[in-house]
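For this view, one protein chain was removed and the others were kept in their places.
A and B label the chains in the order they appear, each numbered from 1.
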Amino acid sequence: MHTLPAVTEPLTTKSRSEMIEITKLVQRHVQINRVTDGMVIVYVPHTTAAVTINENADPDVKHDLLRKLDALIPKAETYYQHGEGNSDSHLKTSMLGNSVTVLIERGKLILGTWQGIQFCEFDGPRTRSVLIKIVSFDRPTSD
Amino acid sequence: MHTLPAVTEPLTTKSRSEMIEITKLVQRHVQINRVTDGMVIVYVPHTTAAVTINENADPDVKHDLLRKLDALIPKAETYYQHGEGNSDSHLKTSMLGNSVTVLIERGKLILGTWQGIQFCEFDGPRTRSVLIKIVSFDRPTSD
Partner (left out) sequence: MHTLPAVTEPLTTKSRSEMIEITKLVQRHVQINRVTDGMVIVYVPHTTAAVTINENADPDVKHDLLRKLDALIPKAETYYQHGEGNSDSHLKTSMLGNSVTVLIERGKLILGTWQGIQFCEFDGPRTRSVLIKIVSFDRPTSD
């Protein structure tokens, strides 16, 4: 068992709220490093952007999810004290979470049929980054 | 340190929204495999079902939790675009999360007195599955 250094991947977002699927990006690192058995931790180092695992097919799900989050947690509340006007973005981030753990077996991410890894921007547009850390459970080879 | 292959356990749900405690199911895999020190990742491979750690005693907590979630995020909103009528299920899933990590020490899950591992159905009734992946921190034995 060993680990690979965490890799930072840049992301550019285009809207205030947006979900960007990064499944292939993560899978690519698993393949490049020829990890057969292990796990990957996808970690967002921001406080107004999150990562979640959800629908990879119909983009309407992303629309509905973001729209409903905005309805529940609008940008402004009379009692908000934080001066940057993004308190809603902070709460959405904590609700969805800033990291996910995905298992790797036979060189592939274990994901359900409809699951994709979704980076969630809640205070864009911005330049963001995501950390990909692979923990390999393979025995070290002597090649 | 080594890992065991992820095991898939089937679950049958009976309502649209439902919490099913799976603590004993997870603990059983820890015992069968005689893992003393390690961690278990409980992973739900669906996009409309989640897993969380919460109250294992009074069933009223589950009732209240699900009821309030339904009040906050009802099944229908005029702006929903997704055709399957389960956008609320997707959002609830991302809010609660699709995996939990529980530590194992002395052969047992480290859980607080009132904590149980709760599978959360948000678009049932359905046949579901949950993945149980054990990472053992024990030294390999030569028996």
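We adopt the following convention: a residue touches a chain if its C-beta (ideal position, glycine included) is under 8 Å from a C-beta of that chain, and two chains touch if they have at least 3 such contacts.
Keep in mind that what you see is a predicted model, and the values were worked out from it rather than measured.
Peer 1: Tell me which residue among A:S17, A:N98 or A:Q118 touches the hidden chain in the full complex.
Peer 2: Once the missing chain is taken into account, the touching residue is A:N98.
Peer 1: Can you list where chain B touches the absent chain?
Peer 2: 1, 37, 39, 52-55, 58, 60-61, 63-65, 67-69, 71-72, 95-97, 100-101, 103, 105, 110-115, 137
Peer 1: In the complete complex, the non-displayed chain touches which residues of chain A?
Peer 2: 1-3, 5-6, 41, 43-47, 72-73, 77, 79-84, 87-88, 90-91, 93-95, 97-99, 101, 131, 133, 135
Keep this in mind: only the chains that are shown with their structure count from here on.
Peer 1: Would you kindly tell me how far, in whole Å, the mean C-alpha position of chain B lies from that of chain A?
Peer 2: So the centre of chain A lies 20 Å away from the centre of chain B.
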